[in-house]
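In this view, the complex is presented without one of its protein chains, the others remaining in place.
Letters A and B mark the chains as written, and numbering starts fresh at 1 in each.
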Amino acid sequence: MNHSDNGGETMIDVNEITQQMSDLDEAALLQSLAEVINAGPESALAALQACQAGLEQVGKRFETQEYFLSDLIYAGELMTDAAALLKPALAEAGTATLGKLVICTVKGDIHDIGKNIVVTMLGAAGFDVIDLGVDVAPEVIVQTAIDNDVKIIGLSSVLTLAVDSIQATVDAFVAAGLRDQVKIIIGGNPVSATVCEKTGADAWAHNPQDGVTICRGWAS
Amino acid sequence: MDENQEYQFDLEELLAELLSDESWESDPAFREMIANGLKATILGAF
Partner (left out) sequence: MESSENSTARYNQRLKDLIDATSFREPDKVPVGIEVINWPLAYAGVKLMDVVDDPIATSKAYTKILDDIEIDFHTLSFGLNHSIQTLQALGSIQYRLAENGVTVEHVQAEFSFMTADEYADVISDYQGFRKNTMSQRSFKAFQGSKAEAYDAMKKAALALKNHVVTNRLISQRVAEKGIVPVNLMQTNNIAPWYYGPFNVLFDYLRGVKDSLVDLRRRPEAVKAVNQIVESFRPLSKVSPDDYPAISPIPASWTFYHSECFLNNQQFDELFFQGFKKHALPYMEKGAKYLLKGEGMFLNTLGRFRELPKGSLIIELDQDDPFDAYKIIGDHQTLATGIKLDLLRSGTKQQCIDYVKRCFDTFAPGGGFIFMPQKPLIAPGDVNIKNLLAVYEFANHYGTK
């Protein structure tokens, strides 16, 4: 069945939208979404979910090396534009999320390309992402988690010396008595199984898709 | 130049002046080498 049955709203072709996102066909995707905007909130939600499904397929095509990082970055742009386009129509539909997640580049590190790719993919996956930016102190991360009742923390880094900041952040959660209430995932150049074990993080990933999958597993 | 005329930045013009200015380095060969290095610093190596 190609078309979503929206109980009275104009039917949209969700498979086509998914394929357009998967193929990174911006022109076709934006045209499809332009038609959806006037179709009603349920159609907008179906279109958003179709985009998310397309982004998952992008992730799979990345794993097979058909796509690479440039394509993930472009997909992130498309997803951001799609979400912005659909936002007014979505307001009435209400969207369930997988919960909140805090992500940042740790103290002493200013790189954000990888983090930004992951932020877009996490948002597309259904997380409510709080992006604290770069060079973020451990106490800021902890306080944000407390203030927003966040259970998943993502720490990004590129510099080898940032491993110290990862450690300091994990220690900050321990000191706050929150360590067993959160899951911490680390990503970026210097992370590895060794670093994960040493710093006390719960998981690590180099591949953005792997990171999203792990966070999804925790959320469910 | 008319004082009211806005200055149009011109990198090559500044570098040419630097190259002919002995006050910062008297050896013309070293002056040229440093001026080229400064150009690479400003523009990037490529």
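Following the convention adopted for this analysis, a contact is a pair of C-beta atoms (placed from the backbone, for glycine too) under 8 Å apart; a residue touches a chain by one contact, two chains touch by 3 or more.
In this text, all values refer to a predicted model and were calculated from it rather than measured experimentally.
Looking at the complete complex, one finds that the omitted chain is in touch with A, B.
From the options A:73, A:98 or A:140, the residue with contact to the unseen chain in the full assembly is A:73. If you put the hidden chain back, the residue from A:34, A:146, A:161 or A:175 that touches it is A:161. Chain B meets the missing chain through residues 7-12, 14-15, 17-18, 21, 23-25, 30, 33-35, 37-38, 41-46. If you put the missing chain back, the residues of chain A touching it would be 24, 26, 65-71, 73-74, 77, 108, 110, 112-113, 116, 134, 159-161, 163-164, 189-192, 194-195, 198, 206.
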